[in-house]
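Note that this complex is displayed minus one protein chain, with the remaining chains in position.
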Amino acid sequence: MSDNILCVKGLKVTYSVGTARIRAVDDATFDIPKGSIVGLVGESGCGKTTVARALTRVMAKAAGFEGGEMLFDGVDLLGLSEADMNKLRWRDIAFIPQSAMNSLDPVYTIEKQLNEVLIQRGGMNRREARARAEELFDMVGIDPRRLGDYPHQFSGGMRQRVAIALALALNPKLIIADEPVTALDVIVQRQILDTLKSLQERLGLSVILVTHDISVVAYVCDRIVVMYAGRVVESGDTETVLTQPFHPYTMGLYNAFPDLQSSEGLLTPIEGHPPDLSDPPDGCRFAPRCPFAQTPCSTQNPTLVEVGSRHVSACLRVDEAQQLREQAAQTQTWMGAI
Amino acid sequence: MVFVLWAVATILFLMFRLMPSNPLAAYIDPTFTIEQQAILMAKFGLDKPLWEQYFIYLWNLLHGELGDSFFYRQPVGQRVLELLPNTLILTFSSLIVAYMFGIIAGAWLAWKRDTFAERVSIPMVLATRAMPEFWLGMLLLAVFSFSLGWFPAGGTRSPGSEYSGYLALYTSRDFLAHLVLPALTLAIYSQGLPLLLMRSNMLEVMHEDFVTMARIKGLSNWTVVVRHAARNALLPVMTSFAISVGYQIQGNVVVETVFSWPGLGRELVNAVSASDYPLAQGAFLMIAVVVVLMNLLADLLYGLLDPRVSHA
Partner (left out) sequence: MPELTTARKPHALHWLTRRFARLQIPLDDPFAVTGLIIYAVFILVAIFANQLATHDPLEILYSETYELSSNLRPGEDGFILGTTSLGRDIYSQLIYGSRSALLIGITAAFMVAVIGTIVGLLSGYFGGWIDIVLMRAADIAFGIPFLPFVIVLSAFLEPSIWNVVFAMALILWRDTGRVIRSQVLTLRTRTYIDAARIAGSSDMKIVFSHIAPNILPLSFLYGSIAIGWAILTEAAISFLGFGDPETISWGYMLQDAYASQALSTGGYYWFVPPGICIILVVVAGFFISRGYEEILFPKLKD
């Protein structure tokens, strides 16, 4: 037993579409320390949302586990029966979805939807549930008098707060937030992230925050896990990883996003697209887009190596990281890389 | 809605007045003299110009005055209101059965997507929609009434039976026994719509985020499928109930005829056959009123059942 609430090791998830097999998550490895917010970051299609859903074991019919371990509090979630897994859901692992609008049932009031988890999953009676619901609304900053409202009566930001209240309902050990602020405008994004962060600190929550927006990670996360094409390419403490990235993809990603607090500076996108996961390239998957790729990169598969304290990176050129960082800071490096 | 009713009434007026044969042909005895005929024409207001007749007709309609039946020599309004309960009882009992069955079976078939059960059921359901209702009625009548003798062959009560009032009649075993076959016929025909609608809505709703979320919440299968998926899928199905009532009232015409069920539809057929045009007109209008009311109810019902509309 470690200080980690969750250890994911070599996780593989494959979608079968017709005869094609898409390896959405291919050998993903990372840890979530207790009481911290960990940002899981990458472009769309890199497998981060699949990882988030895989942790709940509620996936699309086409998706299947191909291997790996998901040790939650020392127990491998993949080894649990469906009934045992279901006992864990929401009580231990809760979920904040991307779009609270679509994730709340439009025909029930928020109170009814809270009651559902508080009573059916939490074993409370009606009075306890009511008290808890009011407490939760207080915590996320909504007037408890609005408990009887329907989802469509809330604004986008309010709905996201409702989603947080729902996730907190049963004091879960781990909350998975899948792009919780993506659909909101920047000001509301900050408010929601502030709420989330303060609740996390106050309650000592462990949170996985899935996002494509590295500035969100920089704003709230203690640690960061960078994914590319179904694999983890770098992970470590947020500050270390963002100031001293070891993987060219992390360097590129950082250039491509504005700061949440200021929008100064030129943004440099990474050219090209993530690879087709039904037929991924050999070697390092980032090599085709990497400005620093060398011949071995397209044949040799890099593994995660320790590059600092609790900081790992999967790049064949980790030893030259300092030099690469200097080049990566220049815009022209990223132009015409492919 | 008033506009639609007015338009329907006008079309009806034109249809009945512009028909080639003399509207009084069935009423007038060949032995009547020209003078006697003229007196009759005057009595029914048929000697006046068409536009004047039209305004009298509308004026009377507004006062619920539908004229007298040639055949029964009694006010059409009274006759039609007497028959309306029979038609409504038949329609609602059959539709309630059809919807209860259709909703459950539809949800079940969505659950059984891509299984043998689904592949066999869907063509069967389509076949019930493809049946002429009266043919199904004939089949049930031949099997369960004539061959097996389980149910009476027609009407609403056994010959010779007397009831103190409508309530006593409608709650009697005899009446219910008479109701079974026609209601079953209509129910078998009608269950396809709610079933197919429920099935496709379920398939759609099962992909919604809130259903996935319900699973992630670890809620029981029952809660996920029934409380969330089915409850949402049900909305358009319930709306279709009102529309189905409207359609069914029209379809009743043939089934009421097969089972000699004294309802509006059968009365319409008889009145048309007997050229009893005030009665035909009255029965037609009554059916149209139900259709229009039900179309309106469908809109209202949707607002009532969907909080997105009612709590806007």
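A and B label the chains in the order they appear, each numbered from 1.
In this section, a contact is a pair of C-beta atoms (placed from the backbone, for glycine too) under 8 Å apart; a residue touches a chain by one contact, two chains touch by 3 or more.
Since the model is a prediction, treat every value here as computed from it, not as a measurement.
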| item | value |
| --- | --- |
| Among shown chains, those touching the left-out chain | B |
| Hidden partner chain, touching residue among B:Met131, B:Val180 or B:Met238 | B:Met131 |
| Options B:Leu203, B:Met238 or B:Leu297, residue touching the unrepresented chain | B:Leu203 |
| Touching residues on subunit B - with respect to the absent chain | 3-5, 7-8, 11, 15-16, 19-21, 123, 126-127, 129-136, 138-139, 141-142, 146-147, 153, 200, 203-204, 246, 249-251, 253-254, 257-258, 265, 268-269, 272-273, 275, 280, 283-284, 287-288, 291-292, 295 |
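Criterion: only the chains that are shown with their structure count from here on.
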| item | value |
| --- | --- |
| Of subunit B, residues touching subunit A in the complex | 208-210, 212-220, 223, 227-228, 231-232, 235, 306-308, 311-312 |
| Subunit A residues touching subunit B - in the complex, by the definition given at the top | 56, 58, 86-91, 95, 97, 99, 102-107, 109, 116-117, 120-121, 149-150, 152-153 |
